[in-house]
Structures are given as structure tokens and as C-alpha cells.
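Shown here: the complex without one of its protein chains, the others still in place.
And then chain A:
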């Protein structure tokens, strides 16, 4: 086990402007056990903590930390709900709610053509792909691949930021498993596609399983 963290500042230094609140908070957050932080109300975004905690309280906490030696790794951490819930905060204009539910993936992938196996998209990357989508009975309900090769030169593949909930879940999850240049067949169950509603305007009936052939052209 690593040695206990050392006291970086003495009493005098703590009281002065030399040690700003945010730095003090950061130190305590970095070194104290989770339960200690919770008790002293020092969990969360440093800016917010700085707003609610007075300097005196922080100095008090700092001293207590060294007295009680309740450093990280010294206690069985109780993983609370806050730590477990995956909440991604981004620019306020974008709503990204990640479903916390785990469960088996509701799609299957078979590789039709291998990609470079090195470049995989990460959440937030912009991917471009050619695709065609069919229902189980073979009806093509959507494609962006034009009929002739000449027209394909004039069209552009579909571009979007992957993993952010802008497309159906089967796509978000499926594309993250593909590498650049790969062409794959994705069979997506209705839960991760259009569910009970379907998309009548686009010929997708309720509870429809969708089959896509997707070619991942580029990742940015």
C-alpha cells in the first residue's frame, strides 16, 4: 500500500491567500476516502463545492483528514448511486441521456468486408457511411446508395456524430464496434430501432426487426 499523503501546507499557509479554496478542495478530493468526502460535503464539481464551502470549513476538513487518516484506499468504498449513474454533462443545448440499463445488446453483427481493424470510432466522432436498410421480408425502406455508380460519385455518405443518441440505438452501438473501411450486416431488434411504434411514414411496421448493410467510410 502506498505511503500516506503528506501535508503540503502548514497552518499558516492554509489561512492565507497562498492556498486558494479550489486548490484545497482538489487536494482533499484527490486524497480522501469517498465516505470522508461525503460526510464533509466535498463531493462533486470543484466549482460548486467552492461556492458552498467556507475556507474555514475546508481547513477544518483538511486537518481532520490527516488526524483520522481516512485516505483513499483505507476504507471499503461504498459505491453510491451518484458514482454509479452514468450522467454525461455536455453543452446545455445538447441532450445526451445515456440509458443506465444494462442488458444483452439487441443487435447482431456479421462482417461482410473487413475494415482496417485499427481505427474505431469513439463517442462523439463524426462517422460517414453508405447504408441500405431492409425489413425481415426484404423490403428496402431506406438507403443512401444511388442506383448508378455515376450518381454515387455525386452523392455523399450519411454523416453524423456517433454514440450520442442521434440515431437509433442499434446504429449507435453497432457502429462503435466497426473499424474504418468495414462493411457489416447489422440485425437490430425493434427495441433498439423503432419499437412498438414503428415508422409508418417510412414503411416500418411496429415491432420490426431491421437489417442494415453498412459501410463505414470515414471517421473524423
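FYI, a contact is a pair of C-beta atoms (placed from the backbone, for glycine too) under 8 Å apart; a residue touches a chain by one contact, two chains touch by 3 or more; residues count from 1.
Quick note on the criterion: contacts and distances are computed from a predicted model.
One chain of the assembly is not displayed; among "AP-2 complex subunit alpha", "Glomulin", "Vacuolar protein sorting-associated protein 33A" or "Neutral amino acid transporter 9", its UniProt protein name is "Glomulin".
The chain not shown here is touched by just one of A:13, A:52, A:108 or A:159, and that residue is A:159.
Taking the complete complex into account, A:204 is the one of A:33, A:65, A:184 or A:204 that touches the chain left out. By the touch criterion stated above, the residues of chain A touching the omitted chain are 91-95, 97, 131, 133, 141-142, 144, 153-154, 156, 158-160, 165-169, 171, 194-197, 199, 201-202, 204, 212.
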